[in-house]
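All protein chains of the complex are present and in place, except for one that has been dropped.
Chain nomenclature is as follows: A, B and C, assigned in order of appearance, with residue numbering initiated at 1 for each chain independently.
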Amino acid sequence: MANLNVKTGEEKWYKKAIGIFTRSKTPIASLIILYIAMVVIFASFSPYYLTIGNFRSIFNNFAVLGILSAGITIVMIGGGFDLSIGSTMGLTGILCAVIMLKFSFIPVGIVMVIAVIIGCFLGLINGLIIAKIGINPIITTLGTLAIFRGIAFFWADLNVRIYSDFWDSIGRSFIGGIIPYTTVYILVIFIILALVLKFTKFGRNLYTIGGNEYLAKLAGIKVERIKIASYVISGLFCGLAAIVLTSQLGSGRPEYGSGKELEVLTVVVLGGVTVGGGKGNYLGTFIALIIIGSIANGLVLLDVPVFLRMVIKGGLLVLAISIDALRNRRRLQLY
Amino acid sequence: MADNNNVILKMENITKTFPGVVALNNVSIDLKKGEVLGILGENGAGKSTLIKVLAGNYIKDSGKITIDGNETEFKNPGEAMESGIRVIYQELNTLENLSVTENIFLGEQETKTPLNIIDWKKMEKESRKILKQLNIDINPNTIMEDLSVSEKQVVEIAKAISKKGKILIMDEPTAALSEEDKDSLFEIIKTLKEAGVSIIYISHRLKEIFEITDRVTVLRDGKKIGTVGTSETDSNQLVTMMVGRDIQEMYPKREVPIGEVIMSVKNLVAEGIEDVSFELRKGEILGIFGLLGSGKTSLVKSLFGANPIKSGKIYVYGKKITIKKPWQARDNKIGLVPVDRKLDGLALMLGVKENITLANIQQLGKGFLIKKAVEREKAQRWIDNLDINTPSMNQEVNSLSGGNQQKVVLARWLESGSNIIILNEPTRGIDVGTKVEIYKLMQNLCEQGAGIIMISSELPEILSIADRILVISKGRITGEFKRGKASEEKLMQTACI
Amino acid sequence: QAEPEVITETVTETVTETVTETVTETVEVEEEAYAYYETLKVHAQDTDDPYPDNPAEGHTIAYTDIMGGIPFCNNVYGSVQKEWELAGGADSDLYYADNQYDATVGLQNADILLAKEPEVLIWFQFDSKVNSIVAQKYGDAGIPIIAVDVPVPGAPFMGVNNFKVAYMAGEEAIKRVEEQGGIDTIDKIILMQMPAGGEVVMLRSEGFYQAFVDEYGADVIDPMTIRADGGAGEAEQANAAMSDVLTSIPDAENFVLTSVNEQTMDGCISAVQTAGRWDPDKWIVITQGVDDVGKAQLREGLTDAGVGYFPERYGEYLIPAVSAYLNGELPPPFMYVENEIITPENIDEYYTE
Partner (left out) sequence: MAENQETPVRKKEKKFFLSNTITLFIVLIVMLVFFSLTSESFLSTYNLVSMLSNLSFYGIVAAVLTMVLISGEIDFSIGGNIGLTSIIAAILIESGVNGWLVILLCLLLGAAIGIFNGFLVTVIGVNSIIATVGTMSVWRGLAYTFSDGQSIMAMTPVIDFLGRGKVLNIPFPIILFIIIFAVCYVVMNHSKWGRKIYAIGVNPMASFLSGINVKQVKFLTFLFSGIAAALGGLILASLSGVGMPQHGEGLELTIISAILLGGTALGGGRGQILGTLVGVLIISVLYNGLTMLNVYYYYVQIAQGVVLVAVVATYEVRQKRLQE
């Protein structure tokens, strides 16, 4: 269905429609099937599953994950990697909380802007090291993962609680009591970024760089600049995620966001973003996000013991990605 | 404008060294408006380096580049492109998981106002137009990985001509092209020329040089030997300039007695090929000819266990064998020199020695460990026998020239004692001098009792070197010719069936 | 306050040997044998003056944090530093390492500190079983250990009696349940636990449960109890766990909630708020510890009461105990903090804002 391998003939209109999001091949079809299967299973075992309240909680719970995966999708399509997102978010979060605590005269709106700036700045550091010195992104961000987290602990002894109702409402309010604001943010972010990828030079050049950096240089693309920009964008979304996270938790702590990187990685790779770059899109990331969120939620409703959930989550990820690998086997089979 | 009005580009006294290699030594060329300048030279002569210096890929050590009378120095390819220099590089540079359209407009997408949004419609239309000009039927929405090597090469060409430049550089654009595609390319070159575009054309095929260029510059060992008007020279002179000595015969052919059947293929069906049967004899060079996408590569890959066989039988020395994986082919003394050396043939970051012994690691001494002395001795033997030009056996193959890389791959199979050797476009991108060496080598092997299957899309080569030619079309054998009984026309006719 | 007999009885039913031992021995403590310790402790609790005779002067000790940087630990370490200086110890003679909630890190730290040959080790680590190796190493080297909050085999224990504080919290909750109209007004009792901390830490919520069972009977309590794993005592993980819990009980409205520490509670409450199910009148929330976070929660009216551990006073037990060792005396095997129930009403008596 989503196999857009159109060697002959014209594209059907619906293929074109999907094609906006999926110019490169992704496991969208298997993901959708997986999701439907999950919904059927969960719904048949739990009467609560298909309630509005439940969807509300699914969507609100993956807000932070969603915003982070929005940023890293950009980085990974460009052939990069960002393991530091959890730390970047944690550091940004605690800095915002500290600013609100110590400089309470600063309007909350300004603090939000500061959060975004801090996030971008941390992303810029990653970007500069990766693009200018040319260090492998995994290594760089493995380093900054530790460094940013370490810096966040400078403020560990402060008990930074957030007393701004506005700040609190960012991650906790619902439109008409049903649709979480966070879902709206995610949708807006994903649609904008999908359009950016599809219809801007920046977006297309990102795919080129991810596909083959040398070639991108030959094609006259300003590779360094775009790479740096992609990390800044990832940092920006870490900043936004930090706002939502501290809002949902009502405090800033240095350890917030630890271990998030692997969760986010799971989402985007499940969504078809490849680790080497050059592939992926927001439709895939979005469906994967819903799947990951729904698994967590469904396992709770099915009353699966907490430790077993970890096993099942990991197992489902392996299963989904295996099905996709088998589907694409012809391409990869050789050795 | 001090210079002659006509001269658009001047490169003067360009020197470029790589660690241990002087790739360009005081080379000067000039290029006039609307002319096609050929550059000839053996492998490693410095042709690609010269154009890469021009296109901003490499920074020259010294020298001067003047375009339109202004001295310039491009720090990166982007700057060169902005000043109207377009390049088709020797290596394929396509993005496998993007569409043809995207590849053609790589980095230079068409946009529409407001907001500078990418205009997909326009790009698709343009692509269709360009591909049509090139006379090739590819849907611009196809994903690159579904194309064959030659189709990809056409897309490369389309990419270079999609935006009009002042100077168009082509580094062996026809290496992977069939005759027909070459003709369409030359039509386009002529049109561009008329429109005032200057072209630098690099090729190892003398025939093409005579067909399309106005002047030819010959390089040897990083030095410029001279520039001559194409109409005032002949191939003997050019070859002499290139190799520094006379080459008596372009296609030396020694008669080798043809012996018993050593391999026979019956009703082979596999991905890309349908019902193929043939025999290969001892001492024979069996040529395989076919158009782009006809199934040549698929065929030899199936013989080598790299393309799953659906049905059919393969006999070697009368014994039925199963080949599911390359190691089975190797153990049956079949060797394959793949068409894309860098991608499929060599472990570029390893040394010459390691690459020569790659198929025979298990034979490097008894037991678990590698006996280094054995390995050195084996590598040295083939470096000497095949005259592989390398500073040391530990040199990374990455830095060898194309011909020498090809010899390394060949050495690997000779080392493993293969006597059925499959060569897929063995002389692609290889200079005349080395070509002759490779032909001789092939015949030596035949004399020693091997049988060779050679895929080639270079007509003169296959007509002169092969003892027998199979023509393949749409995965089936459509014709078989003995040496001397075939002609270019006949081959093309049968290939189009 | 609960009668010691009651506790002993309940403990034997539910708890492992270590703790039974712990509690029974509490009853038999002979105060006179530890006069040196007692004097210094009383001095430390009463004043901020230097200890008489500078008992720590010229000595070295080592201290480990269970998880450096969290408010509870900051309070404890701060008081240890303060008392150490009051006892005449030099700042550089107080070796420090952070166990990071990680047994492997703890083992390394134990070795690193042992290489520095301190005279006493104050050991604060979350898993009591790993501690047996540490005890063995220091035993071989002849260096005494004082265990903080989590027992170390053979070492004197300082901190809270987990079961006792949990039981206290349970009784406080029951009082509120009764005020509200009895157990029928409650839909669910949620225990946000930390299995990773081992059995002893589990008592910190199981005691709470036991108090309810003792009051209303297991038939009533068991069906309404939810045990959840709130992670390693951090807000973010607890937040996720609480969201899961809420998902699984969409119809429940009135709750009793307790957790291992106040970080965890912070995560729980924010999850309830985020889910839009927060109503202070419908939640009876009792916390453990009353560290800086806990104080803030009480003052904000988020929690109803907390069992005060007074982490900022841990040093007042630990350093006198250390001093006892340094001067050839012994500290008592059990040094329990005197816990108090802290509520928004009485918090100002203990802590000024």
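Throughout what follows, a contact is a pair of C-beta atoms (placed from the backbone, for glycine too) under 8 Å apart; a residue touches a chain by one contact, two chains touch by 3 or more.
Just so you know, these numbers come straight off a predicted model, no measurement behind them.
**Q** By the document's own contact criterion, which visible chains does the hidden chain reach in the full complex?
**A** So, spelled out: the chain left out of view touches A, B, C.
**Q** Which candidate, C:P71, C:G198 or C:G233, sits in contact with the chain we can't see?
**A** Of these options, the touching residue for the absent chain is C:G198.
**Q** Of the residues listed, B:I143, B:V265 or B:A306, which one is in contact with the missing chain?
**A** The single option touching the absent chain is B:A306.
**Q** Of the residues B:N70, B:S231 or B:S392, which one touches the chain left out of the display?
**A** That would be B:S392, which touches the missing chain.
**Q** For chain B, which residues touch the unseen chain?
**A** 18-21, 304, 306, 325-327, 329-331, 336, 338, 343-350, 354, 358-359, 361-362, 364, 368-370, 372, 376, 380, 383, 391-396, 399, 412, 416
**Q** Spell out, residue by residue, where the missing chain touches chain C.
**A** The list for chain C reads 68-69, 92, 95-98, 100, 102-104, 107-109, 111-112, 114-117, 127, 129-130, 132-133, 195-196, 198-199, 229.
**Q** Against the chain that's been left off, what residues of chain A make contact? List them.
**A** Within chain A, the residues that touch the unshown chain are 83, 129, 133-136, 138-140, 142-147, 149-154, 156, 254, 259, 262, 265-266, 269-270, 274-275, 305, 307-315, 317-318, 321-322, 325-326, 328-329, 332-335.
Here is the rule we use: only the chains that are shown with their structure count from here on.
**Q** Whole-Å distance, chain B centre to chain C centre, using C-alpha means?
**A** From the centre of chain B to the centre of chain C is 74 Å.
**Q** What is the distance, in whole Å, between the centres of chain A and chain B, each centre taken as the mean of its C-alpha atoms?
**A** 43
**Q** Could you put a whole-Å number on the gap between the CA centroids of chain A and chain C?
**A** 37
**Q** Using the touch rule from the top, collect the residues of chain A that touch chain B in their complex.
**A** 4-9, 11, 23-25, 198-201, 204-205, 207-208, 211-212, 214-222, 278-279, 331, 334
**Q** Using the touch definition up top, name the residues of chain C that touch chain A in the complex.
**A** Of all residues in chain C, those touching chain A are 68-71, 74, 228-229, 234-236, 239-241, 243-248, 250, 263, 266-267, 269-271, 273-276, 292-293, 296, 300.
**Q** Please name which positions on chain A make contact with chain C in the complex.
**A** Residue list for chain A touching chain C: 48, 51, 53-54, 57, 60-61, 153, 156-157, 159, 161, 168, 171-172, 174, 177, 245, 248-251, 253-258, 296-297, 300-301, 303, 306-307.
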